[in-house]
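I am attaching a structure below and will ask some questions about it afterwards.
One chain of protein is taken out of this complex; the other chains stay put.
Just so it is clear, A, B and C label the chains in written order, and each chain counts residues from 1 on its own.
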Amino acid sequence: MLLFGVYREFAGQAELGLELPAGSTLAHLVSELRSRSGFDRLPDRPAVARNLTYASLDELVEAGDEVALIPPVAGG
Amino acid sequence: MLLFGVYREFAGQAELGLELPAGSTLAHLVSELRSRSGFDRLPDRPAVARNLTYASLDELVEAGDEVALIPPVAGG
Amino acid sequence: MREPTIVAEITAEPLNGGELSARLRSTEDGAVVVFEGRVRDSNQGRPVVRLRYEAYAEMAERVLTEIASEAGSLYEVGAVGAAHRTGALELGEASVVVVAAAAHRAAAYDASRYVIEAIKQRLPMWKEEQYADGSTAWLGERPVEGEAR
Partner (left out) sequence: MREPTIVAEITAEPLNGGELSARLRSTEDGAVVVFEGRVRDSNQGRPVVRLRYEAYAEMAERVLTEIASEAGSLYEVGAVGAAHRTGALELGEASVVVVAAAAHRAAAYDASRYVIEAIKQRLPMWKEEQYADGSTAWLGERPVEGEAR
């Protein structure tokens, strides 16, 4: 999965591989991530993109999906 | 007095001299003008500027004033 | 609060919004709104080939300065500039340019809009349209109302 901005600093890297059981949702992915060191500052329900589109945390993650965590944005 | 745009076409000229009795207001000036040929299409209460500022028709005209009739505007 | 920079010009020269913006903005301004009014190829369904703007120049400079200053007082802006062209204009050329620069975007948009609406209401400026058939007409759709005088 892809990490940007301040979330990337939590991880110390821009990409992260995660192994998730089949049938996992984006919410599962987030909670798995929050258990890792550095990610305790990740919000409960961060914005997440799946395949370049904002996605609901209820959505299932499928093999080959491009998932990205979207920190609060600051464009403009 | 100065005439612009369509009002100038009423007169066929951009400047016009008017003799008014002392104590005349801008309203008197307008009604004097409206009696002239070509000016029957001038509104009852046109916008008027006195000395480069929009003026009320109640204002007195004084010697040396620069008076202008302001047709409906079309800037922008 | 900064005292806003005010610029108002009536000119027969071509207008350039980018240039006016560059002249007015500072690094305190996070938002710049440039409005350009341009000569359209038709008006109320009639094809227009050319326009001519005529101003009561001395009064128009004064009124345009007043309008820009009003916007500068009403909104938290760093600069407000407005320029209106006179004379013959071809299709697509800018007849008016308004620049508002501010720390924050809301003020820049509001000031910009204020200026163009006031120009339409009370700048002593007239427009003669020339049509494809060679005929011309003085446009004058907005009598200056009592409260704007």
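Observations
As a working rule, a residue touches a chain if its C-beta (ideal position, glycine included) is under 8 Å from a C-beta of that chain, and two chains touch if they have at least 3 such contacts.
This one's a predicted model, so the numbers in the text were calculated from it and none came from an experiment.
Within the full complex, the chain left out of the display contacts the shown chains A, C. For the chain missing from the display, the contacting residue among C:Glu13, C:Glu28 or C:Glu145 is C:Glu28, taking the whole complex into account. The set of chain A residues touching the chain not shown comprises 2, 4-6, 9, 43, 46-47, 49, 52-56, 68, 70-76.
One chain is missing from the display, and on chain C it is touched by residues 16-18, 21, 25-42, 91-92, 103, 105, 108-109, 112-113, 116.
Rule of thumb we're sticking to: only the chains that are shown with their structure count from here on.
Inter-chain centre distance (chain A to chain B, centres taken as mean C-alpha positions): 72 Å.
If each chain is reduced to the centroid of its CA atoms, chain A and chain C end up 49 Å from each other.
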